[in-house]
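Following: one structure in structure tokens, then a few remarks.
Removed from the display is one protein chain of the complex; every other protein chain stays in position.
Letters A and B name the chains as they come in the text, with residue numbers starting at 1 for each one.
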Amino acid sequence: MTPAAPVAVTGIGCICAAGGDLDAAMAALAAGSRAPHPPTRFDTGHPTRYPVFEIPAGFVPQDILDKHDLFLTTRFALAATRMSLADAGWDAPALRRLRVGVCLGTTVGCSMDIEGFYRQYRSGAHPGLETIERFLRSNPAAVVSRELGLDGPVQTVVNACSSGTDAIGIAASWIRAGACDVALAGGADELCRIIYNGFISLMITDEQPCRPFDRGRRGLNLGEGAAVLVLEGPAFAKARGARTRARVLGYGSACDAHHLTAPHPQGRGLRRAFAEALAAAGVAPPDVAFINAHGTGTPDNDRVEGQVLHDLFPHTPFVSTKGYTGHTLGAAGAIEAAFTVACLEAGSIPAGVGFAEADPDIPGAPPVAHLAVRGNVAISDSLAFGGNNAVLVFGCPEP
Amino acid sequence: MRTAIRGIGVVGGFGTGVEALRGAVAGGRAVTSSSPETAGGSRETRRADTAALEAFVDRRALRRMDHISRLAILGACLALRDAGIDRPDERTGVALATGYGPTGTTFGFLDSFIDGGDPCSSPTLFSSSVHNAPAANLASVLGVTGPNLTVSQFEVSASSALFTALLWLDAGRVDRVLVGGVDEYGEVLGYCWERFFGAADASGCRPLDTRRQTALPGEGCAFLLLERTTGVPGGVGVIESVQMGRVGATAPQIPSDRLLILGADGHRRCAGGYLQLVPPGSVVTSFGHLWGSFPTATAFDAAAGAVLLQSGKTFAPPPGLEGSGPWRVPAAGEPLPAAGIGLLRVSSGGEYALTLMSLA
Partner (left out) sequence: MTLKEQLKQVIVEGINLEEVRPEEIADDAPLFGEGLGLDSLDAVELVVLLQKHFGIEIKDMEEGREAFRSINSLAAFVEERRRG
């Protein structure tokens, strides 16, 4: 298989608990700092108050926050999009003259999980449809395209925890195929009571701040946020004098076809996704400077993923940034792609926060301190409910 | 490089399988069932039955699978059987669209903690309530290990899935894709229909009547098995392209030399989009009355398009032609235009998707 043509990343917007923009988040990662706490926006009837990574209201621009007719997920997506366009040097009028695609991943953004409405419906109170109308208006990719007045392919990926990675990989293929001139790709998700209940019921949440890859890890913490990458063809970006931050060199994805919630014990789908991504990128494991792992902090994920990483990349440092952001579901792959590019630019990866003691069942371990890395290539991988596995390979800009 | 339609798998209100589809399209009949769950509801609803799944898959393997997952698995099994494929190989992918996802299970999950308190939330219902559960379940049951994608954006969902499936095939990521759409009906949806639209129009579904609100709810799953191939034998349908965009931004090039299958399904609000895009005098038809209205019904239109291409002629027009837009709706038995078929779907949000299909 001949390597795929690289796609330029000319702008990034990112909003998560670690910071209101990418620079702020990277500073928190460099400092090894995090502050998860029990949810403040909703009550729960659980005896244990599991910590989550909430985004403070002040992180979202007031004019976007005021769009109460949209899900919070969708407002996060708009905030990240705005930052990404500013970073890329694009404004909406200029984009409207082109074909611009929007590909975003989400979970909550497409859910008819509307508890208040449903409780009323069940009780026979015949609720009005404002909540439903809000749902119908909130599809993240459709809204971003509509708000900016864009014309081009629009896709909302609902592949659970790999959605953000998949969305970026798919959007890159749109650029390569000439389906659009520019693509806005990423993911968004918000914390919500229903999802919180769901993950607790699966017994994969930690009462403490999460500890990816640590021997004593007990599960994940949920988080929220959004990230958007601006993708363009390299020649197109060069012609307009854009600064390229990184290149998407390759993408791979595959399905375990094994179980709805447990990963394949040998990581069958993940290995296949890595193989495809590396072949598409035309790189080999020794070329890879570091890997931003999925690393949720659950016993199963970290064990399976850790084994695969060790088998395929025995000498490559890896870290999970979910210790700083929580598991942001549909946004995770996008936020982690943003971090991967920023770490590639910085030539270093943060400490694996929450990691203190290696697990004898996992052959490798994340760094305990901020670590300098060498190389022009980095990887971000994601594993999802339903057995989806997705891998993105990023490279430094051409010299 | 052509994208051949190797197999069709459909299950909907008209029945199960491609023969039932041919019968429905030819005869214009529709199997109906009322929706007794909706208090005071008078709408017919196109309900789909998954009993046929037991011929393909052992019951124990389906024990945790809800209605929408069963629809998806059945649709995929039918498409594979139609293509003469026993077991999909590793170079097969899945691209599935859903507008609302597993609504029954979503509300079932809410029931579990509304009734029992938060600590009684059901993990089984939660894990089955995610939008990609049907695609994941079908991969698991049928052993499909290639790229697996679920997309969701209401009326353009199915076209969006097809758009990506074509790119996968073109890039050589896989050799075959099971691409389709699935949506299920449920009582909460029924309630929303009643609140949004009031009592049903007594004249039944008239999909091309742009003056009236006559849509009926439906559900089902339609899959196409697409294959990339250099040599397509004559007589096989081919998907040429999918174009997506925004009504009012740039106008899509609506071909004047094809039969247009409009995604019009009796929703008056969307009808405006078709009137805006489709020039007067265009040759159009619609099947919205056969499958009912649901976001991923475009997948059924694609299946119908494939069937029409193979037959070479048009079939029964939809009911309610008086009041249809300024278009020409062919009678049954006219020869299909040589250039083939175009599927056009317009969303209430102002997006469109245009799919071009023809005979190899």
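Quick note on the criterion: a residue touches a chain if its C-beta (ideal position, glycine included) is under 8 Å from a C-beta of that chain, and two chains touch if they have at least 3 such contacts.
No experiment lies behind these values; they were computed from the predicted model shown.
One of A:Leu260, A:Leu312 or A:Leu329 touches the chain omitted from the figure, and that residue is A:Leu260. Taking the complete complex into account, A:Arg218 is the one of A:Lys67, A:Arg96, A:Arg193 or A:Arg218 that touches the chain left out. In the complete complex, the residue from B:Ser122, B:Asn137, B:Ser157 or B:Thr214 that touches the missing chain is B:Ser122. Here one chain is not drawn; of A:Met203, A:Ala284, A:Ala356 or A:Ala372, the residue touching it is A:Met203.
Against the chain not shown here, chain B presents residues 59-60, 62-64, 112, 116, 119-124, 127.
Looking at chain A, the residues touching the absent chain are 47, 201-203, 218, 259-262.
What we mean here is this: only the chains that are shown with their structure count from here on.
One finds 30 Å separating the Cα centroids of chain A and chain B. Those residues of chain A that touch chain B in the complex are listed here as 1, 4, 44-47, 96, 99, 107, 110-113, 115, 118-119, 121-122, 126, 128-129, 132, 136-137, 139, 141-142, 145-146, 149-160, 166, 170, 173-174, 176-177, 179, 194, 197-203, 253-261, 268-269, 272, 276, 384-388.
Chain B meets chain A in the complex at residues 64, 94, 98, 100-101, 103, 106-107, 109-111, 113-114, 117-119, 121-123, 126-133, 135-137, 139-140, 142-154, 156, 160, 163-164, 167-168, 170-173, 188, 191-192, 195-196, 244-246, 249-250, 348-351.
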